[in-house]
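Here it is: the structure, laid out below.
Removed from the display is one protein chain of the complex; every other protein chain stays in position.
Let's look at chain A:
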Amino acid sequence: MTRTAPGTLSVQRVSVAVDRRTLVDAVSLDVAPREVVGLVGPNGAGKSTLLRTLYRAVRPTSGRILLDGDDVWRMPGRRLARRLACVLQEASGEFELSVHDVVAMGRTPHKRAFDGDGRADREIIASSLGELDVAHLARAPFERLSGGEKQRVLIARALAQRAGTMVLDEPTNHLDLRHRLDALRLVRRLGVTAVIALHDLDLAAMFCDRVCVLHGGRVVALGTPAEVLTPELLAEVYRVAAEVDVNPHTGTPRLTLLPGSGPREEAPFT
């Protein structure tokens, strides 16, 4: 059950432009081994696009991304997939793959043609199913699951890849409160390097070592949750008024949104 050693991820001045629109603008971000970095920002800030350059769904217009010093865009896909696992926003198909089949896909980068699933593979698949609390669904058709169950299965698939670095795009979407905590706690416990796009700033504050705030494709703040998640930043980036105090249980920042009191400059219909 060897897991690839946690990777060092280095995003170097990555830009993405599509149809002359700059979606990601010279983003640089260094992630140390075992560090968990939360990627936050309003809708359209470029979070997903930036993550997509990491798992090679979108080629950066400029800049490069190094994983342990190797350019991710210059290594064979299979080798990258053994070192970097992804949880994408839910994709649905028309086929009745079972939950077990979906998680077994995670073993593909480790396999050659005609290789069967060996005992080690079966153990990895079973333990991944168990970690995400979906073992009882193993034989159920993936298509028929609820959104939250699907999300957990997709996290289990990434887990079965046994990669040292993980990229997660809104992994807590569709999850109920308990499974949100479980999923993020699990990522922490794995001791992998992780970049997680999150909408929920309280969760980002609770589970991430550092938070990277994107706005309009640029990094506008990068630091520990306490450094970054300030009322001033929330007003500037999200255009909301909020109070930030310290969560007495975790010692991390806690946000309280103030209803109906957006910053004055955001007058409607101007």
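One rule holds in what follows: a residue touches a chain if its C-beta (ideal position, glycine included) is under 8 Å from a C-beta of that chain, and two chains touch if they have at least 3 such contacts; residues count from 1.
As a working rule, contacts and distances are computed from a predicted model.
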item	value
Among "Peroxiredoxin", "Cytochrome c biogenesis protein", "Iron ABC transporter permease" or "sulfate adenylyltransferase", the UniProt name of the subunit that does not appear here	"Iron ABC transporter permease"
Full-complex contact with the absent chain, from A:Leu50, A:Ala81, A:Leu203 or A:Leu255	A:Ala81
Option touching the unshown chain, where A:Gly7, A:Gly41, A:Pro60 or A:Pro109 are the choices	A:Pro109
Footprint left on chain A by the chain that the document does not show	52, 55-57, 76-82, 85-86, 88, 91, 93-98, 101-102, 104-106, 108-109, 111, 113-116, 136-137, 139-141, 144-145, 161
